[in-house]
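Just one protein chain is left out here, and the rest sit where they should.
Just so it is clear, A, B and C label the chains in written order, and each chain counts residues from 1 on its own.
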Amino acid sequence: MVIGMREGCQKGEVALVISALRQRGLEPRIISPGPQVVLGVVEEISQALAEELTAQISRLAGVEEINRFGTSWKLVSRNFRAQTTSIKLGRGSIGGREVVVMAGPCAVESRQGYLELAQRLAPLGAGVLRGGAFKPRTSPYSFRGLGEEGLKIMAEAREITGLPIVTEVLRASDVELVARYADVLQIGTRNMQNFALLEAVGEVDKPVLLKRGLMATIKELLLSAEYILARGNWQVILCERGVRTFETETRNTLDISAVPLLKQHTHLPVLVDPSHAAGKRELVPALARAAVAAGADAVMVEVHADPERAFSDGRQSLTPEAFADMMADLKKVAAALGRGLGAAA
Amino acid sequence: MVIGMREGCQKGEVALVISALRQRGLEPRIISPGPQVVLGVVEEISQALAEELTAQISRLAGVEEINRFGTSWKLVSRNFRAQTTSIKLGRGSIGGREVVVMAGPCAVESRQGYLELAQRLAPLGAGVLRGGAFKPRTSPYSFRGLGEEGLKIMAEAREITGLPIVTEVLRASDVELVARYADVLQIGTRNMQNFALLEAVGEVDKPVLLKRGLMATIKELLLSAEYILARGNWQVILCERGVRTFETETRNTLDISAVPLLKQHTHLPVLVDPSHAAGKRELVPALARAAVAAGADAVMVEVHADPERAFSDGRQSLTPEAFADMMADLKKVAAALGRGLGAAA
Amino acid sequence: MVIGMREGCQKGEVALVISALRQRGLEPRIISPGPQVVLGVVEEISQALAEELTAQISRLAGVEEINRFGTSWKLVSRNFRAQTTSIKLGRGSIGGREVVVMAGPCAVESRQGYLELAQRLAPLGAGVLRGGAFKPRTSPYSFRGLGEEGLKIMAEAREITGLPIVTEVLRASDVELVARYADVLQIGTRNMQNFALLEAVGEVDKPVLLKRGLMATIKELLLSAEYILARGNWQVILCERGVRTFETETRNTLDISAVPLLKQHTHLPVLVDPSHAAGKRELVPALARAAVAAGADAVMVEVHADPERAFSDGRQSLTPEAFADMMADLKKVAAALGRGLGAAA
Partner (left out) sequence: MVIGMREGCQKGEVALVISALRQRGLEPRIISPGPQVVLGVVEEISQALAEELTAQISRLAGVEEINRFGTSWKLVSRNFRAQTTSIKLGRGSIGGREVVVMAGPCAVESRQGYLELAQRLAPLGAGVLRGGAFKPRTSPYSFRGLGEEGLKIMAEAREITGLPIVTEVLRASDVELVARYADVLQIGTRNMQNFALLEAVGEVDKPVLLKRGLMATIKELLLSAEYILARGNWQVILCERGVRTFETETRNTLDISAVPLLKQHTHLPVLVDPSHAAGKRELVPALARAAVAAGADAVMVEVHADPERAFSDGRQSLTPEAFADMMADLKKVAAALGRGLGAAA
């Protein structure tokens, strides 16, 4: 059960609602402290009690609306918030009219290389710069990124280009460090159900890009987002990046249906990562176009100045030239559907 | 090995090539009788023999090109035919500049209902009418279609609207009957590896719409098409209609990557069926837009005048109103990418 | 609804039941002509009508029991027949106390090779000889088997060894031919939903070995079996042979849970094919032991005198020596669970 107070209501009115709920043994949480105060009761409650409570609370001063949830996710539900959440980022936002394209290499490999690439991508319309400083690797012996050094290089690229930066955080104990540099914290595929990490980013005031697990259902993705919102951070971008199937021609199978499905179920903005889905650069532009056509709010692609020499994921990285071509097409598709190709910058 | 003769070459020139191959113990087949005669040698041959043969045959009169195939599929390969095959249908074609939309109910349920629906769909831009007369059903006790009666109703709808019709054929022994009425023969998902049926439609002079199996890889789909081409019928349209995965929110998972992948591997035109993939009508328009954006040559959707009362697949059928809205959007997306939304009629 | 008549009831009594059903617009079918006559009504009927009919028919002479089905499969259900169906084969049976092992090469490659192998397998405890005469092949250019010549060789092996033979039938039009030679007709994985073929073997008086499709659910397998029973052939053996998943270390993923699940849902006997599931001979003995331990009624393995030279599936074929070792272990596992390792011969 979620209770939305009127904007500008008084503290005493909120306190009365909380008190009424506590008398029933419930422990309401302040889901959003403002401008609209939102209280959530996440305990399971019976139909009878729900009706009684609704009748009682709706009479209290300052109460605007009361919702019960039919699905197992609550705060992320479009039943709770009808309008798509727009997340401010740089000079723009994600979740609004403009489709934002995030671009950059899989891993930050060197200062010079990253800064040069960033300066090529910015004028081509990239809205956010991506790059890995801490890399999750299936094998303990693979390159794991430059760490804080990589974060500093990305921050420098932001200074130069004015573009916000997104990078992955792997451990709860690293959240504070990464949040000091990054504009968006990415939770990777393997960590979608690392609940300790979800809770850690739930307590930070930074947007979170939450990637779907390789074999996670839509429902599980929404419940993982729920972990973050339940801790008070509502700035979550959901990312479809391909799921694991029997097909071996592609690295993963991009579940394009996730885009309209997520738009139906949740108010959170939706991003598509065609690079990890396809695993082959020649498929990326077609999948990016499909993502925009299906209604995605953002797209994230890997670009490398010299893909054949990338430390990781070179096979799926676009060249800057191919990126420019892709952007031209995405602009046309977005326009056809009444959207722009915006910079978050 | 495939040998393409010059257009207008003489019969004697073809005979000499065949004779040269037979002397090596090979049994060439006439893959295409004209206008360009194409001979195929599908036996596995060693690298050495291939080189020897190429040297010898390329000197013969009338020989234009000789190709060896690197992949396990041969005739369907883009290495063999660089240009997309354009299949004539009605007054238009599939595989050209125009994207064609096929529409209609899952099953033909009654004469009046089908004719009325057909007349609503034609002015909305449908290029081909679909409908099931013989229905494959998982359970032996489900409605299996009207049979020949259904074919007659569809033929009547063609008379009235001028639109070509596509319908499924389930058995090798029915091919002749269905081909008498239908303009396009559909091979359903469950029959993608029913080799007897593939061979039967391979001997008919009608376009074939070959649906990917629920469980089939891209490679297997191409090899099933190869069965049809190998029998002499080159008019094959490949259909992506969703594969089976762990996700249960959708009926199947539309493998949108199949579109650019197939376009890369084969010269055959590619169609997407978002209705069977999604299983929910509210997702169909977004998936149809994604298909066109990804480069599909055609889209096939289920439409029913009263989906809630459909005998089968009502949950995934669009209303005529939703179909009209979808068509307006598809037209814009196609135009953004330099294509039109054409009628095959 | 299924109506079981008393054994030895009179024809007139059956006729009266049929007549009562027809008066309600139903078309009962004779599911089993004897010794116990069984009538089936497969039309969907309302709860109210079902109760009325049950009341009326149960009063008629000769009626022993009336069942309604809760699941979508009917005749195959254990609700209909509580005892496991035992299928007579050679001097033994499948579905009884004895676990039967079927063995032989993927394809019959030559007369001499097949007869020699058969004579090695018989004394090692093989209960049924397998071998492919008509091979389904993903590519139209692969070896498709010796055809009728292969069937004759298998029949000769039966003469010599006394063992029954099982082989695949690919087309409805071949059923009569194959049934002339084979003791068991195998429906392959790709044809599990080839309904024309299912109906054709449903009209033959020979046991059918029905393989689960690569990506078919348990429910779909049962409904495909239902097609065969609904045509009057109740001698169906269900085969689990691995399903398609993301795992690439094995050819397919053996779904061992299918064994207890099928035993729970149906009265039909269950066979496991570990060779096609594993795709690697070194895994086959462990999987065969698991199958027997899980309760399978039969196991089918590929054996080849010289696996490295097999035309197909050599990688997964056991040598005769490895087969002998496996049989020794299977015998112990079967005995531990109160079963024997029987010859069907």
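Rule of thumb we're sticking to: a residue touches a chain if its C-beta (ideal position, glycine included) is under 8 Å from a C-beta of that chain, and two chains touch if they have at least 3 such contacts.
All values reported here derive from a predicted model rather than from experimental measurement.
Engineer: If I consider the whole complex, including the chain that's not displayed, which of A:G213, A:P274, A:P307 or A:G342 touches that chain?
Structural biologist: Answering carefully, the residue with contact to the hidden chain is A:G213.
Engineer: For the full complex, which residue in B:S93, B:T217 or B:T245 touches the chain that was left out?
Structural biologist: Looking across B:S93, B:T217 or B:T245, the contact with the absent chain belongs to B:T245.
Engineer: From the listed residues A:A172, A:A305 or A:L337, report the one that touches the chain absent from this view.
Structural biologist: That would be A:A172, which touches the missing chain.
Engineer: Which one, A:A61, A:I160 or A:A196, makes contact with the chain that was left out?
Structural biologist: A:A196
Engineer: If you put the missing chain back, which residues of chain C would it touch?
Structural biologist: For chain C, the residues touching the absent chain are 215, 217-219, 243, 245-250, 253-257, 259-261, 264, 277-278, 282-283, 286-287, 289-295, 329, 332-333, 335-337.
Engineer: List every residue of chain B that touches the chain not included in the displayed model.
Structural biologist: Residues in contact with the chain left out: 244-246, 248.
Engineer: Residue-wise, where is chain A in contact with the chain that is not depicted?
Structural biologist: Where chain A meets the chain not shown: residues 42-44, 72-74, 136-141, 170-173, 190-191, 193-197, 213-216, 220, 223-224, 226-227, 230, 244.
The rule is short, and it goes like this: only the chains that are shown with their structure count from here on.
Engineer: If you walk from chain to touching chain, how few steps can bring you from chain B to chain C?
Structural biologist: Counted as steps through touching chains, the separation is 1.
Engineer: Roughly how many whole angstrom separate the Cα centroids of chain B and chain C?
Structural biologist: Between these chains, centre-to-centre, one finds 34 Å.
Engineer: What is the distance, in whole Å, between the centres of chain A and chain B, each centre taken as the mean of its C-alpha atoms?
Structural biologist: Once rounded, the distance between the two centres reads 38 Å.
Engineer: Cα centroid separation between chain A and chain C, in whole Å?
Structural biologist: So the centroids are 50 Å from each other.
Engineer: Which residues does chain A have that touch at least 2 chains other than itself?
Structural biologist: 215, 245-246, 248 - these are the residues of chain A that touch more than one other chain.
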